[in-house]
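Of the protein chains in this complex, one is absent; all others appear in place.
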Amino acid sequence: MMVSSSAYLILSATIFTIGVLGFLVRRNVLVMFMSIELMLNAVNLAFVALSRQLGSLDGQVVVFLVMTVAAAEAAVGLAIIICLFRNKKSVNVDDFNLMKW
Amino acid sequence: MNYVYFVPLFPLIGFLINGLLALARKSYSDGKHPLKSLVSWIGCTSVGLSFLASIAIFFELLALPAGERVVQKIAFPWILSGKFHIDVGFLLDPLSSVMILVVSGVGFFIHVYSTGYMAEDKGYARYFSYLNLFTFFMLMLVLSNNFLLLYVGWEGVGLCSYLLIGFWYEKKSAADAGKKAFIVNRIGDFGFALGVMLIFWTFGSLNFSHVFENAPHVLALGGGLVTAITLLLFLGAIGKSAQIPLYIWLPDAMEGPTPVSALIHAATMVTAGVYMVARCHALFLLAPVTMGVVAVIGAATAIYAASIGLVQNDIKRVLAYSTISQLGYMFLACGVGAFTAGIFHLMTHAFFKALLFLAAGSVMHALAGELNMQKMGGLKKYIPITFWCFLAGTLAISGIPLFSGFFSKDEILWKAFSSPHGHFLLWLIGVATAALTAFYMFRLFFMTFLGKSRMDPQVESHVHESPKSMTIPLMVLAVLSVIGGYSGIPHSLGGSNRFEGFLSSVFEHGHSETQAAAYHAVSTEYLLMIISIVVVVIGILVAHRFYIQNLNIPKRLAIKYKFPYRVLFNKYYVDELYAIANGIASVVKGLGVLIRKTQTGYLRNYALSLIFGAMLILVYYIFR
Partner (left out) sequence: MEILIFSILAIVAVVCSIMVICQKNPVASALFLIATMVSLAMLFLLLNAPFLAVIQIIVYAGAIMVLFLFVIMLLNLRRDEFGPEKRRAQRFFGILFVFLLLIGMVTVIEVGIFGSKSTETVSEATAPAGVEPLAQLLFTKYLFPFELASVLLLVAIVGAVVMAKRRL
């Protein structure tokens, strides 16, 4: 018997929510970044589940492209974190508060 | 018809190549660009090829039967979002073909002129890249077949205007003038954008043919909706074409190089507003209130700007106010339903105003940058070619018979009088403005070229005629200023008015109304023509008296009528009024301090508000 798509979608929503929670609560910039990756993964799961439900492979192609974008984003984001660390010697996100007014 | 893709494409390529060349300049230590001739060739031939393509299109259009001269060419679909469908498409009809001929033709000669005028400038490649970019956007504006693409061109020419006015950005007044132009334009563009949105909301499409064909069915004649749409569109035209109250940027725009003033602020960009009104004539004819507003603002601007031009001493400022005044004429024409006359005047004005600006540039070149007319005089013997070209332009703008300006201006005055949308007062203001125009233009002419020399002796020793790259375009434009009007000789004088015939297929709606009125009283038309000629000649004679025969008269008048003189000289103190705007700005600033508290700078706070918003949207849709 096939597992219904709703189960996968709820699982995806749960993981996504956990990722959002991690992003909002943690202060370490690297862990925040990892929670972003969690969110992306959750979305990938949702896409694949729906792709199976609808019987078309477009969802899987989107997942492929999302992974590509996530890779690019991870590279650039980590480079930024390295730059920030070099300037402030800290990975506490509350220390990077110059973007105001 | 496939040539149409080339028309905007070549200047775009010219921009890209010249832009790269401009960036490459930085690696060279001396000021002059080593690839200068390459830049000149690319800059001029790109526009020249556009001009040839425009001519080809014109003849192909002529070959089609009169009622079918409308061709739409779609390059590619641009936005496909549900019901919102926009193509990058070109509309070829008599109106757009006239516009591209004017833009690319006059633009080509101005490019050639610039190779001489800007030869010593450090930013040579940058200048040509901006000029090519401007030509591209202007051509897109007049060729587009939908409102969104027109708006892209509209904004693009505003951007290039800013870049070119502030071309010598190290000079503070130039940078400020550029900013002023952009900001004032923005106010107009805001209105225009709102108008476009209203059109989409009403019609569901932004394509010209769709909107204009459905307009009489969808919009009630004289209804609130169509009046709102047309007023908003006209607001954009007010900003772009420097009418009251958004004209203040144009005189300051004279900080830019003179060929820029010729191209952008005389022949092309400022005429974009007139083109837009003419293109949307189907909408404007459904809103008599707006037509009245257009005509009144046009007439008021015409006489207002002419009055300021009477006492200015900077040669370019006089021409700037003259441009504002002539644009007023064009809007007056559109406001009374004589769209063809408005476009006709647009064309002749492009010829003689570009000529006047370029000739003024030639004068400045001869005098090493002197702008103040009080320090000129007696230049005829030194720079004869410029002298004769300038005279041709002055005669044209004053509306002397046989020159192009006469036919176009007279057409407007006649239609202002006779059209069902027109009014005697409008005609009267137009005639008065014509007198003032003749006066201040000949004042300029006399002070600059004739009479005793008031030049600095050191400047006078170096006076020389401009190089061929500058004088040949002058001569070409002078010839056009003379013969350009012959395509529009009205029926009453025995001509066939082929210009009107060509454009009549575009303006079928407006045409039938005004044509019916025009067929009555040809004798009235003659009478009005004679009155305007007489008035113009009086203006010239008065100017002659003041500035050649008895130079004391203007001085005495200035002293006797000190108050009006000062008011006019200070341009009615309008710039000072705008300081009120600063006051409003500080109130907004105070509000900003309060709202500033939300910008904490902490990334997580921002994320929190993001999630909050997402949650709100989700909740809203669940409970819908």
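What to note about this one:
Read from first to last, the chains carry the letters A and B; within each, the first residue is number 1.
The rule we apply is simple: a residue touches a chain if its C-beta (ideal position, glycine included) is under 8 Å from a C-beta of that chain, and two chains touch if they have at least 3 such contacts.
From a predicted model like this one, the values you see are computed outputs, not experimental measurements.
Take chain B: the residues that touch the chain left off the picture are 602, 604-605, 608, 611-612, 614-615, 618-619, 621-622.
Against the chain not shown here, chain A presents residues 1-3, 5-11, 13-22, 24-28, 30-31, 33-35, 37-38, 41, 44-45, 48-49, 51-58, 60-61, 63-65, 67-76, 78-83, 85, 91-92, 94.
Simple rule for what comes next: only the chains that are shown with their structure count from here on.
Chain centres here are Cα averages; for chain A and chain B they lie 52 Å apart. Those residues of chain B that touch chain A in the complex are listed here as 596, 599-604, 607-608, 611. Those residues of chain A that touch chain B in the complex are listed here as 20, 23-24, 27, 93-94, 96-101.
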